[in-house]
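Here the structure is laid out as structure tokens; the discussion comes afterwards.
Just one protein chain is left out here, and the rest sit where they should.
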Amino acid sequence: MSPKIGVYICHCGTNIAGKVAIDEVVGFAKTLPNVAMVREYKFMCSEPGQNLIKDDIKKEKLDRVVVASCSPLMHEKTFRGACEAAGLNKYLLHMANIREHCSWVTEENAPATEKAKALIRGAVAKAALLEPLEKKEVKIHPHVMVIGGGIAGIQAALDIADSGRKVYLVEKDPSIGGHMAQFDKTFPTLDCAACILTPKMVQVGQHPNIELLSYSVVEKLEGFVGNFKATVRMKSRYVDLKKCNGCGDCWNKCPAWRVEKPKGEKKVVHNALTLGPPKAIYMPTLQSIPAVPVIDKESCIYFKNGKCQICVKTCPTGAVDHKMVDVVREIEIGSIIVATGYKLFDVTKMPQYGYGRYPNVLTGLEFEHLNCAAGSTGGQVLMENGEPPKSIAIIHCIGSRDKNYHEYCSRVCCMYALKFAHLVKEKTHAEVYDFYIDMRAFGKGFEEFYNRLLEEGVRFIRGKAAQISNEPIYPEEEGKLIVRVDDTLLGRVRRVPVDMVVLCSAIEATQDAQDVSRLLGLCHSRDGFFAEKHPKLAPVSTAIDGVFIAGCCQSPKDIPDTVAQASGAAAQAMMLAARGAIEIEAATALIDEDRCTGCRICNDLCPYHAIEFISDKKVSRVNDALCKGCGTCVAACPCSAIAAKQFKDNQLLAEIEGVLS
Amino acid sequence: MLKKPDIQREGQMDLGFVNEVAAIPGGEKIVDCIQCGTCSGSCPTSFLMEDSPRSLIYKVRAGLREEVLKSPDIWLCTSCYLCYVRCPKSIKVTDIMYALKRLSCKGRYPIQRRGYHLAKSFMKVVNNYGRNQETELLLRFFLRANPIGLIRNAFIGFNLFIRGRMPIFPHKIRQRKEFRAIVARAESISNSQ
Amino acid sequence: MALKKEYLYYPGCSLHSSATSYDDSSRAVLEALGSKVVEIDDWNCCGATAYMAIKEMTAFTISARNLAIAEKKGDHVVAPCSGCYVGLSKANNYIKEFPEVHKKVNTALAEGGLSYNGTVHVRHVMDLFVHDLGADELKKFVKKPLKDLKVGCYYGCQIIRPKNEIDSPEYPTTMEKLMEACGATAVDFVMKAFCCGGAILGTEEAIGLRLIKNLMQSAKRNGAQILVTPCPLCQMNLDAYQRRAAKKYGMKFDIPILYFTQLIGLAMGISPKKLGFGKEIVSAKSVLKQFL
Partner (left out) sequence: MPFEPKILGIFCNWCSYTGADLAGTARIKYAPNVRIVRVMCSGRVDNSFVLKAFQEGADGVLVAGCHPGDCHYIEGNFKTMGRVPILKEMLRQFGIEPQRFRLEWISASEGDRVAEVVNQMTEQVRKLGPLKWKEVTNTKDLKT
């Protein structure tokens, strides 16, 4: 007997109805084969809208449903739910995307209406041939992996661990803490970064539910939501994590420096400022977690000529071991939180600011190190000759809001620039000039902070600094760096002589983020940041079920936003784990063993090795648990013995015919 | 300079002006300007301008046609292209300056800078011979715009002359007839739109 | 890397009058490096800056006339003058980028029985040294290294801007490499890629002199004994007006301004006469005595 199809056309307010002549489309739909019922409604996704469908299925005995509304990626779940609730196999639903692909992208009304008709015709044709599928469930492995140990990763890991679930925290550096651990103060509240971060880092180190894999990278990732298998390489740090007690004798004795050593006129080397010991065996910061040093192969004498080993001799617990090798581990988890953070824009790409050519031109991060109490200068703001500066220029938007580099706004620069200005005022008597294009003080307490700095007497100049030179033209410029700028409010070109310049460089996506995205198959936007599933309603989810994102790897953001997002991601991961099981792709491939000739072309074609060869029967067979339903094998099969459920040849051909005729 | 109006009335604005400039090849991006001042800060001559490149762009967008096209400042551009390469919005500022110069000539606005006269003389000479003839060019220009300059620079001219760097007789191209025909045609095309 | 056997050559107006020494030295050096220099037949003005200022289409068209003539002979046109280089390549790019411009240009060219397909690459003579030859290759041709000669490389504007493949538009370094290859010591100075004011000196002398002053001051401060440039206008401007600028600001420069090809030629052992030495106003004799 022929199917009974119900067609439901959504106005979506005026989103669709404003362009597409609904009545005309309804009339048209009625004429289509197998269509038993056509309805239109303001909002099909609403409760009453869904009820229309449910009732018809029950009363009219519909056995196929076509909803013409928004994108299936938006509401397929919703309407499948409705069908199921009415006792209809949910795979007998098909959607026609007459909003995103029609009303929203078409200029004129008439063509939009025509297009809508065609799309519905196609949908009906396919729906007629749809077949019921049974849903498949898989167990969710309760453990979670967090990639990246910055503040985002730390927050997520702690939240999940506190909920009583096991977390693997993978950090590529020797210590967790990320960028935040390198800051002195945090805007706008000016509380000390170390004071609020260190306790959290310690918690991570001690938490029974957190296994910290520091100095490690994820090399491989297989599986799917609920059942991932990650291969992690733990790089050898040449110091035994268990034996070492972090006493620090090794770096006190170590003769080799891993950064440029200050000497002569150069009392402070700005691009060599470190928060930890500057030696070849070191900890990134003194608050490092784990509190175990690592050896820098480049600068270590032993790795150069096989001699020295002073660290080995001095170590009281015999923890140092130059022969140590990498360890590779396989870890099973149910979901993953990616929190790989950001890197700073390379300011040498803008030679007009003379970074690298002029001493006392610093990047924002270098200035943080300068201010950090634990740093080489004990938190004093000093020029390379060891003197405190008499005047400082802080320049916004270096590499941000600039089509030549990054078109986006990095979002944090304005406020950390203000923070710097405050620190300078607090620590020195220097005159502070702040060069900005627009002062973006949108966050909680930001505008008040801006006001505070105005009152602290910072000289704000609206205009992007054009160039920096060290060549005086006027007497007051002797021995200074000169910032040339158009003071747009004064409408005059100014030359501002200063002792020190801080470049507020942009936040950009990291290279290893790219690797991770390849690893997991995450999408990223053109500027390299990971793409969330929905910009407003699913900001921590991704296109891949069971993989969540948090922090600056998704887009530039400040610490509060990062922490909030991290907790959000943690909640998502816990939700999955709590559910215990999840429904997976039912639309897998199926091989008709009578038609299969056993040519095995499909076997190597399958990216998931889901197709095995049954040698005694001389046919191939699909392993449902592994198959993702991409359909590559289907298209490749020379004797069309493979069918992709929901996307069978006859179904697709019918849809194609439908949309075209 | 124009007298500043007491209140800028919308009725006095030429809101189409910006589109006119944006329609010129190279001018498209003018609407993207965020007034950061990178152009003017980089400009070697902006410090003498009443209206820096930045404020000229702003006035174009605001619709102050006359004020912009009468402005002597557009003739101060040395086309060093520093603004062009630095603009964070990839606005081709130098090309826009050229565009403004041309619009200013087209609109027959009183030209207040000698740059215009130099350009005019340059064109005359080139259209005559197919090539520039520096000696004649300078004579024409100074006589036209700056007689005193002629005397001021006579000595330098002499210096160049004795070093064989100031030929008296113009270099002419052979196919002057064809060349002028081409020029004439190009003129008529660009005037036709 | 190596130079091509043959280059089409577009000298441009100034190289036939005020900048003959650039013309001579460029030809002499390229010949000595084993490349044939073929001047484009009956070339005309490139329609540069001043012309472009009032008649863009016409400027593009007369530029294109040269390209059209060149197109018959080959695909690489070398222009030593930065002004011409920008004039020609700007026209070239606009013709490629905007079809309507291309159409108009060809309609006009038809009047002279010409048409241009847009196949020509416009090159600057320095571009040849940097990308076709390379500093290391050049070293091999150096016979008389310019030992302990402190040379300031002044690029001017239009050779590096708007963006092109020759060098960084902000902080170029290639000419320095060439000079080092010639055995000289290149001195870095901030103003090396900023405007010298040549384009407006005739019209706005006060501004022009001020820019000259800043530039020469910067060069002198960094110890340049001599400046080399790839631009006739810059050369003329700095050479002819530096004394006036010095006088106005009560300073003293006396830094000879040469074309970079002249020094390269000198280092390659070509006779100073063939390189057009002695035509500069601020004489280079004293500075270069041990090399001339």
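When the chains are written out, they are named A, B and C in that same order, and each has its own residue count from 1.
Definition applied: contacts are C-beta pairs under 8 Å (C-beta built on N, C-alpha and C of every residue); 3 or more make two chains touch, one makes a residue touch a chain.
Computed from a predicted model, the values in this text were never measured in an experiment.
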Can you list the shown chains that the omitted chain is in contact with? A
Hidden-chain contact residue, picked from the options A:Ala374, A:Ala531, A:Ala586 or A:Leu626: A:Ala531
Of the residues listed, A:Val7, A:Val25, A:Ala112 or A:Val516, which one is in contact with the missing chain? A:Ala112
Missing-chain contacts on chain A, rising order, are 71-74, 97, 99-102, 104-108, 111-112, 114-115, 118-119, 122, 518, 521, 523-526, 531, 543-544, 587, 605, 607-608, 628-632, 634-636, 639-640, 644, 647, 649, 652-653, 655-657, 659-661
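In the analysis below, only the chains that are shown with their structure count from here on.
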Which integer distance in Å separates the CA centroid of chain A from that of chain B? 49
Using mean CA coordinates as chain centres, what's the gap between chain B and chain C in Å? 22
Can you list the residues of chain C that touch 2 or more other chains? 170
Going through chain B residue by residue, note those that touch at least 2 other chains and give them in order. 86
Considering the complex alone, what residue numbers of chain B touch chain C? 25-26, 44-45, 48, 75-76, 78-82, 84-86, 92, 94, 98-99, 101-102, 105, 113-120, 122-123, 126, 130-135, 138, 141, 145-146, 149, 152, 156, 159-160, 163-167, 171, 173-175, 178-179, 181-187, 189-190
Residues of chain B touching chain A in their complex? 34-43, 46-47, 52, 54-55, 86, 88-90
Using the touch rule from the top, collect the residues of chain A that touch chain B in their complex. 352, 397, 401-404, 437-438, 462-467, 484-488, 491-493
